[in-house]
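Missing here: one protein chain of the complex. Every other protein chain is in place.
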Amino acid sequence: MTKHLDTNILVIGGGATGTAVAWDASLRGFKVVLVERRDLTQGTTGRFHGLLHSGGRYAVKDPHGARECIQENRILRRTHAHCIEDTGGFFVVTPEDEGDYPDRFKAACDEIGIPCAEIPVREALRREPLLNPRLSRVFEVPDGSADSFLAAHATADAARRAGAQILTYHEVTNLIVDNQRVVGAQVYNVATGETFAIHAAMTVNAAGAWTGKIAAMAGIEVLILPSKGTMIAVNHRVVNTVINRCKLPADGDILVPSHTVAVIGTTSVEVADPEPLRIETWEVEKMLAEGNKLVPGLSQMRILRAWAGVRPLFQETYTGGGRDVTRKLALLDHEAREGVAGFLTITGGKWTTFRLMAEAAVDKVCEKLEVKRPCRTADTPVPGAEQGHYWLGHRLHEVEEQHLQSELICECELVTRAMLENAVKRNPTLTLDDLRRDVRLGKGPCQGGFCTYRAVGILHEMAQAGAYRPDADAWDAAFLQSPGKNREPLSVNRDRNTDYSLPNTAPPSPNLLLRDFLQERWKGIAPILWGKQLRQERLDELIYLSLMNADHLPDAELTSPSSDFYHYDATPQEDANA
Amino acid sequence: MHTKSWHSVGPSLDACIKCNICTSYCPVTAVTDLFPGPKYVGPQAQRFRENGQPHSPDHSVDYCSGCRVCNEVCPTGVKIAELNARARAQIVAENGLPLRNRLLGRNETLGKLAQIAPRLANLSLHNPVSRVLAEKVMGIARHAPLPRFSESGTFGDWFQRTQHERLKSDKKAVYFHGCATMYYEPFVGKAAVAVLEHNGYEVIVPPQNCCGLPLLSNGEFDEAAKYHSNNVNKMRIYAQAGLDIVGTSTSCTLTLKEEAPELLDAFDEGSNQLKMATWDIFEWLRERYEAGELKTDFRRMEMVLPYHAPCQYRAHRVGKPALDILRLIPGVDVRESHARCCGIAGTYGYKAEKYQIGMDVGAELFDFVAEQGDVALTACDSETCRWQLEHGTDKPSRHPIEILAAAYGLYELNGRDVVHS
Partner (left out) sequence: MLDLLVIGAGLTGLTAAYTAAKSGLRVKVIAKGLGAMHWGAGTLDILGYLPGEEGAVKRPLAAISQLPDGHPYRLAGDVAGVLATFVALTEEIGLPFQREVGRRLTQINADSENLLLPSPVGAARPAFAAPVGQLGGDLSRPEPMLIVGFTGLRDFYPQLIAENLTRQGYPARAAFLPLAVVSGRRDNTAVSIARELDNPDQRQKLAQALRPLLKPGERVGLPAILGLDDHMQALADLQGLMGTAVFEIPTLPPSVPGMRLFRALEERLQRLGVRVEVGMEVTGANRGWRPETRDSQSPISNLQSPISIEWVETETSARPLKHRARAFLLATGGILGGGFESDVNGRVWEPIFNLPLTAPQKRSGWFRPAFLDPQGHPVFNGGVAVSPDFRPVDGAGRPLFANVWAAGGLLANFDPILERSLSGTAVVTGMAAAQAIVEHVKCEP
């Protein structure tokens, strides 16, 4: 018998929006299945700078979007408190920013209701000593720094607790269309190779940059303009407040403190496909040059990594791309637009407004299914929110208080062995990259130099002990990132009936895990490899070649679902236009 | 995450490639779990610290002794010990300072007070009852080698008193004596003056105060800044006049050269002039020697001399100049210690919770001395290290300048006084 699942609502996409749709819909009492082709947040949600907007950035140009931002900013600080660091934000006027924009900015913030206070430059420099001392004005707004990985996990966790099924590593191969109605999707489990159908009364396309591809499966054209944004991370915080240039949004004008690093972003480049995203040499140089204007000397600091995400910009008809396309959310009722029932697309928007996007989508679902069920997400904190906002030092503090020094596997980011093991049990793990998203494995200065080997060894030991398997009961995302709350490995219920969401396959080959992660890290460092980071990379090479001989291990032929993604050429190229 | 002097030291954390060489060579980590190692508390923890954090995330950095073995072995030049000093300052700023550290940080004030009645001060400090009390009340380790106040007057008194005997010359050198020479060991200063004069230098001892290092190492940066700027004001005129300022305390000279400017953001012209004019006395003598200007009319001295270069030389980064000069003395078989640290590390080993760590760290050195056979003396440039060395080996220890003065026939090593001609 062919396996299939029946549900009320099928959500496609495991990013911020998709998980929020699942959360919202299950809170409203729907039976929900969410499918994600890889790991949660592997798309744009996991590839942005982590800025929780106050709305200031859009106040002048897009007051409507700005209003949505400040409203959602306030909500998320409650519902996802533990996924946010309350850094606050500055809008700063550098010597290059001329004209009346600052005054217009202030007026617009006041008009919209974004708390915005001009503070003395001296005060700003006291709080952020590395800022450009030649700033002329500084405005303070309630920006924040968000952990979008943790947030998506927390949202998915909340959805799961409300009854939703979250199926990662499940790729939609086709939509099932019956008589002008989408009635579900064919799904391919990339971990097991299984294919099955999911039948649903409504299908919500929240596939982000892949939205157009999904819609095309129903014969619908949705014009998504993938706009690439490149970001780079500096080895340390540099600033502890979000720094925005007080001018119309442009390249490299935001510096976001994000956990142990500071992220400078972004560019905005129209691309044909959401993957792969090459980082061009000029983009790196531009980020550094712009970064220098905010923090003089930033370009001389150690750069850890570069990455790019795609904004899934939506436009009814093509008129131009990039920053001129609206950042408002777009909810497409395909029954009204193209006459295809049972199918909605939710796209556009920003991370900050993901909850609102879900609310709009599920409101529409209710309308379509002709039920009246009010949205509850704005008043329902996800599990873990009771911890309050996180702070930079929390991991170090917990490691110190509980003497976990000897447990550290990723020393740069203070990831303990139990955090790693428990993350494997909390979430299907096919690559170490999944653990990187879950617990920040390998995100520090050595970029996996030391922890790749350790993590592979530990996962292999778990596999040998029969403990390498996710467990539905362990799906508690609240303490995913806490060394102190992961003192012991979670016990796994080995007798549980297999849940579709949890790939019941043999654990990945340790040699493949190792190779994959080394290449994954390489992809992000190759564009920024010089100076200190180049020396670090050479030490990492010494470890994996001279010492380990890891390029001569069994299983050289194996690949994971993500191997291809790790293997595109990310090395610097001569600029075509240079 | 960056304290106010971020610019001079902070960026060096970026150089860390996580190789753990520092941890492997750290003498404190080697003996206690309480110190997770220089990389952990240094460049690694630093990425988790920030200005205005809710509270200091870590405390084990307090177990860094500041010996700087980590700085020395680091292949990438991370200023680990300095990062740690700053982190400690932030903990102090937050938690306030225990009375004990306040006292240990105020050498000079203690010295001045004790000089009212030094014998009484020694009696009251050095009896077992008061040491137990000091440990219980303040956490000053009862067995730690507290120095004795000079009972024959301060170095300053002596220099004043003998002004008429002092050499007058066109060649002049300024002497920075530091608190230890001033209040505890005036004979070290006398030896220094004798050596300088023997080489034809008129010695100037200008008004000066504590360099501020004990305050810095206990995290009292604001107080230390006052001391430092006083010294700059008192001594910069000599630097401006092109005179060299030499010191016998490796820690004081280090503070004037680097510690104070770097930790306190004192990059003003006066601080810089003082920095560039200051020399460790053997660093300076070695320069004279290499220029052919050092007198080598040494008397032969038959002795085996275990010599331990103090940790501060590691921070001076001038090699081991005292070793270079002592080896010129005929008959002296200088045995170089390769022990990493004596364990006292300034005021570290005086603290009750760290005393045993200090002794364990020092074991390497004490064993080395024991292996040299029945020697009469050991030598070390730093006063606190000498006290620890004496405490750990039961053998008297001398400043190399005392040895050198003796080799010139100007000094009596046992009685510790200049020879009156």
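Labels for the chains are A and B, by order of writing; each one numbers its residues from 1.
Please note the rule applied: a residue touches a chain if its C-beta (ideal position, glycine included) is under 8 Å from a C-beta of that chain, and two chains touch if they have at least 3 such contacts.
Note that the structure is predicted; figures quoted are calculated from it, not measured.
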> Which of A:99, A:115, A:219 or A:554 sits in contact with the chain that's absent?
Replying inline: A:554
> Among the options B:49, B:106, B:190 or B:275, which residue touches the chain absent from this view?
Replying inline: B:275
> Which parts of chain B are in contact with the chain that was left out?
Replying inline: 19-21, 23-25, 29-30, 33, 36-37, 68, 71-77, 254, 257-258, 275-276, 278-279, 314-320, 336, 338
> Of the residues in chain A, which ones touch the absent chain?
Replying inline: 281, 284-285, 288, 299, 403, 405-409, 417, 450, 453-454, 456-458, 460-461, 464, 510-511, 514-515, 518-519, 521-522, 526, 529-531, 534-535, 538-539, 541-554, 567-574
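Operating definition for what follows: only the chains that are shown with their structure count from here on.
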>> Quick check: how many Å separate the C-alpha centres of chain A and chain B?
In response: 52
> Can you list the residues on chain B that touch chain A in the complex?
Replying inline: 1-2, 4, 6, 10-11, 13-19, 36, 39-40, 44-60, 76
> Which chain A residues qualify as touching chain B in the complex?
Replying inline: 127, 129-130, 235-237, 240, 260, 300-302, 391-397, 400, 405, 411-412, 414, 444-446, 449-450, 532, 535-536, 539
